[in-house]
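Only a single protein chain was left out; the remaining protein chains are all shown in position.
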Amino acid sequence: MTVTVLAYDTAHPGDTADLAAKLAPFAPERIRKLALLVKTEGNADVNDYSREYGLLSATLALEAKGGPALVARSTFLFSTGCEGAMTPFGYVFIDQADEGAPAAPGGRALAMGCARSRSLLPHEIGRMAHAEIAAATVEAAMRDAGVTRDEVALAIVKTPVQSFQKATVPVDQGRRVTSGHAKAVGALGAGIALGEIERGRLVESDFDADHALHARRAMVFSGAELDCVEVLLLANKQGAAGDLTIHTGFMTDMLDGGAIRRTLAEAGCRLEDGVVVDPAAVVAMLLKVGISPDGRLRGRRTTIRSSHIDMDKHVRAAVSGIVGSILGSTRTFISANTVHQAPPGGGICACIVAPRT
Amino acid sequence: MTVTVLAYDTAHPGDTADLAAKLAPFAPERIRKLALLVKTEGNADVNDYSREYGLLSATLALEAKGGPALVARSTFLFSTGCEGAMTPFGYVFIDQADEGAPAAPGGRALAMGCARSRSLLPHEIGRMAHAEIAAATVEAAMRDAGVTRDEVALAIVKTPVQSFQKATVPVDQGRRVTSGHAKAVGALGAGIALGEIERGRLVESDFDADHALHARRAMVFSGAELDCVEVLLLANKQGAAGDLTIHTGFMTDMLDGGAIRRTLAEAGCRLEDGVVVDPAAVVAMLLKVGISPDGRLRGRRTTIRSSHIDMDKHVRAAVSGIVGSILGSTRTFISANTVHQAPPGGGICACIVAPRT
Amino acid sequence: MTVTVLAYDTAHPGDTADLAAKLAPFAPERIRKLALLVKTEGNADVNDYSREYGLLSATLALEAKGGPALVARSTFLFSTGCEGAMTPFGYVFIDQADEGAPAAPGGRALAMGCARSRSLLPHEIGRMAHAEIAAATVEAAMRDAGVTRDEVALAIVKTPVQSFQKATVPVDQGRRVTSGHAKAVGALGAGIALGEIERGRLVESDFDADHALHARRAMVFSGAELDCVEVLLLANKQGAAGDLTIHTGFMTDMLDGGAIRRTLAEAGCRLEDGVVVDPAAVVAMLLKVGISPDGRLRGRRTTIRSSHIDMDKHVRAAVSGIVGSILGSTRTFISANTVHQAPPGGGICACIVAPRT
Partner (left out) sequence: MTVTVLAYDTAHPGDTADLAAKLAPFAPERIRKLALLVKTEGNADVNDYSREYGLLSATLALEAKGGPALVARSTFLFSTGCEGAMTPFGYVFIDQADEGAPAAPGGRALAMGCARSRSLLPHEIGRMAHAEIAAATVEAAMRDAGVTRDEVALAIVKTPVQSFQKATVPVDQGRRVTSGHAKAVGALGAGIALGEIERGRLVESDFDADHALHARRAMVFSGAELDCVEVLLLANKQGAAGDLTIHTGFMTDMLDGGAIRRTLAEAGCRLEDGVVVDPAAVVAMLLKVGISPDGRLRGRRTTIRSSHIDMDKHVRAAVSGIVGSILGSTRTFISANTVHQAPPGGGICACIVAPRT
C-alpha cells in the first residue's frame, strides 16, 4: 500500500478537468481505492446544490476514468464553503497496489482506510443507533487500512441528516435533526471507535449537550445527500510504503495560529518569522475549528453568532487568513463546527507532509 | 496637546454605555477636540442603517456629555462590517489641552488633526472637484494638527457618495457614483495632499482606472450619510506631549502577516513565535487591505469576487483572523477596498503604541 | 374621541420629515394619545437595526413636536420588512379630544386603545406569565378605548423576545426564546383576552405546538428592543365620533386574494374586475399571513421554507403583490408569521375605510 495525495483545482463545482489531469498518470486497475475530499463553492445554505453538483460531476469523471468499478472503489467527501482566502479545490487520495515496495524509511507512512455503512433508517438518524453505526464504520475503516487505533491520525466522517426536502411526510420542525446534531452524533461515534469516549457511558441526552465529551482525531461533516455514514481514515502505518506522514494538532480557539505552527514544526516543516519556508512540502492541510457557544473570542464579543452570515462562514474565512498567512497558500481544507470534535470553541488541524531534500 | 486613545465596546450599534464610561474621567471643557472611529455591525449592504443609528446614538451621547459645543468639536468616522474575529467597538481620540505638559521624551508623540469640508454639490461628487476638496481637507487637518507633511502617519478620510435613495430625481444607474468610485477619488485627493501623487498630473480618467497611482498613508471610507469630506489625521509631532506614537506599514496582500509583525516590531513591540508578547501596549490597530482585480491570491483563485458575499466581507473576515492571531485580540479596526490607497491587492496597517515598562 | 389615521413615507428608517409634516396640523395638547405603526426597511435579520434606528428617530421627532409628555402618550409599533411591492412607511393614529363632536352617523366609529405592561422578567418570557401579561395588556387596551370585547376589530400586540445580545449570561442556544415562540405566546394571550381561546385550558405545552388554538383578531409582533408587552387596539365603538370604520377578514392562505376583496367589499369599497375603484377611501390596510408548516401552498412545494431567504420575506413579498394588485397601492402594512393568530398557513386582513361621497 502506497498512498499518494494530490490537490486539484476547480473552476466551478462541476469542473473536473484538473482532477482528470491529475489522475491521468494513474492506471485505474492499479488504484486499489480512491478518495476525494473536496471543498465546493456555493452559498452553503439550504438551497446550495453545489455539493450535489460537484458530487455528480466527480462521479461521472471517475466513471470516465475507470468505469463503475472505480466509482465503487471510491469515497466521496464533499464539503461546501470556501470563504475568505480559500481556493475551491479537492484532494484526491490514491491507494495504489505497490507489492514489494519498501516500507517507509521512518518505519511509518501514510495509510488510508475507507468504509461506508448501511443506509440509516429515518428514525435512527440523530439517535443512539446513529452513533453506534458511526463507531462501527470508523472501526471498519481502521480494518480497511490495516491500522491500530493508536496509528490513526484522523477520521473524516460524513454523516446523514434528515432532510426537510426529502421528507415524504411533513416533518415537525421542532424534532427535525439539524446538521449540527447529525455532526454531534457522528463525532461521538467516532470518539467511541477511537477510544476517546467511553462506549458504555454515552447516553442520548449527552448528544450536542455534554460538550466535555469529544473525540480528538475526528472531523465530521453532514449532508442531506447521503443516507449512510462514510469514513475516510488516515493513519501513519507501521510498514507502509511511501514517504508521506500525517500529523495532528489541537487549537484552543480559532485564533490559535501557534497550534498550526507547532503542528507543522512537529511534522518537520521549517518556519521563519511565523511562515513556512518550504510550503511545497505540505501536501495537504486540513482544519476544523469552532466558536464558543456565546460567540465570544479571547474574552470579547464577536458577531459570529449574531449576524446574517452563518457562523461557519465567519469561522472559515477568519481561519483561512490565519493558515494562509502561515502557509502562504490558499489551498487548505477548512471547515467549521467542531461539536464533540474538540472542546467548545476549539479545533483540530492536520497536515500531510513529504520529506524535502 | 496630548492625545489619548481609548477603545470602547458596543453591545449593539446604538449602545453608548461604554463610550460614556470611558469618557467619564474627562472634563468636557478640557477636551479641545474629539474623534470617534467606530466599527458598527450590520449587514453592510445598501439597506444597513447601523452606521446611521450608531452615529445618531453617539451624537446624543456626546451631547449629553458636553452639549452641542462638544459635538461641534467632534469628528465621527463610522465604518460598517465586523465579520470574523472582530469585535464591534470604537476608538475615541481625545485631544486635551495640557498646557505646560512636557514634550514626549522621544521628541515626537501622537497628534491629531480634524477637518471637514463644505458640502459637495451633487455634480461635484466623483469628479475632479471632489478630489481637490479631499486634498484641501487633508491639508486643513494637517494645519489643525500643526504638523508637517512628513510627520503624518495616517489620514483617515470619509468621503460622500451619491446616494440612490437621497436622489430627488431618478438617477441613471449607469452614471451613479459608486462607493468604490467615491473612495477612489477621496484617496487620490489624500495622496495629493500628502505629496504621494503629483497634483498637476491627475486627470479624471485616472479615477479608479490607473491603479499605479496611490496614496501611501491614507485610509478612505465613503458613506451616503454625509455630503462633505471629513478627515481625522494622525501624526507623530515634534514637541507634542504624551507617550503614544503611531507606526504605519504596507502589506503586499491580505495574507501578508509578516508586514503586520514588522510594523509592530518597528513600533517597539516584542513578538515571540509570531505573537505579540504584550498586547496591552498596542493602544490601537488599524488595517485596510484589498484583493486583486481578478480575485486571485498567491496565484490561486478565491471566491472573494465571485460569491454572494460582498468581497469586502471576505477580506475583513480573513484579515481579522491574521491580525487576531498576532495580537491575540479581536479589537482591531479592519476595513477593505484599498483603491488608490495601496497597489491593487495590497494594504496598509497602522498601530498606535504606548511604551511599557 | 375621534381617531384620525394618516400614512407617512420614510426615505430611510431615520427619516421623520413626512411624519412631522403630517403631524403639523395637530396641536400637541389636543392629542390625547398617539400610535405609530411603522414598516421599516432593513435586512430583517439578527443584525438589522433599522427598527431601533426608526424608533429612536421617531421618538426624537415626537419629542420635538410635543415634548416628553407627548412621547409618554404615544405607542410605538415598528416592524421590519418591506420586500416586494411594499413602500416603507408608517401609519400614525391620533386620538383627539373632540368634546361635543357628534357620534358617527352609522352608530359606530373607529376607536383606539393603548396599553403597556410592566417589564417582563427574563425567566417569564416565553412562559405562561408572558401569556397572562399579554392578555392583561390587551384587556387594559380595551378599557383604555372604552370598548367591549365584541367591538374589538384588531389587537396589535408587541411582545418581547429574549435577546441573544442583551443576555448578560451566556444563553443556552437550545433554551433561547425565539421570535416565533414569543409571538406564539403573545397571540395566545391576546386570544384569551378576546375570548377566542379558553383562559383556563391553556397549558405551556400548547405554546407553538397546538396550532388549532388561535386568536382571530390579533396581529402579534416581537422585538428584542423592548422588555414589556405593548398593545394598540382598534375597534368600532358605539357612540364614537369620526367617520372611520375598521373591518377584519380571514385568509385561508397567502394566495387568498378573494378574502381581501371580500373584506374591502364588506367595508363598503366598490371593486371592478378585482380592483378597488376608489383606493383613496382605504385609509389603512393591514395584513398578516403565514405559510403552512410543510411550506406547501395549494398542494405544491414552494421554497418558502427551504431557501436562503427567510420565509417571512417570501410571504411578505408575495402578499404585497396580491394586495397591491387589488388596491393599486404599495402602502400596505404586511407582516408574516401568524402562529396562533390564524390556522396554520392562514392569515388575517384588516382595512380602515372612510366614507366617500
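Chains here go by letter, A, B and C, matching the order in which they are written, and residues are numbered from 1 within each.
In this text, a contact is a pair of C-beta atoms (placed from the backbone, for glycine too) under 8 Å apart; a residue touches a chain by one contact, two chains touch by 3 or more.
Note that the coordinates shown come from a computational prediction; the quantities given were computed from them, not determined experimentally.
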item: Candidates A:A20, A:L56 or A:V71 - the one touching the absent chain; value: A:L56
item: Among C:G239, C:G321 or C:P355, residue touching the chain not depicted; value: C:G321
item: Absent-chain contact - pick from B:T10, B:N43 or B:T263; value: B:N43
item: Interface with the unshown chain - residue positions in chain C; value: 9, 11, 41, 43, 82-88, 254-258, 261, 273-275, 297-298, 300-304, 306-309, 313-315, 317-322, 324-326, 328-331
item: Missing-partner contacts on chain A, residue numbers; value: 11-14, 41-43, 45, 47-50, 52-53, 56-57, 165-166, 308
item: Where the unshown chain meets chain B, residue by residue; value: 43, 45-48, 164-165, 170-174, 209, 293-295, 303, 305-308
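The working rule: only the chains that are shown with their structure count from here on.
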item: Between chain C and chain A, distance of the C-alpha-averaged centres to the nearest whole Å; value: 48
item: Shared-contact residues (touching 2 or more other chains) in chain A; value: 43, 303, 306-308
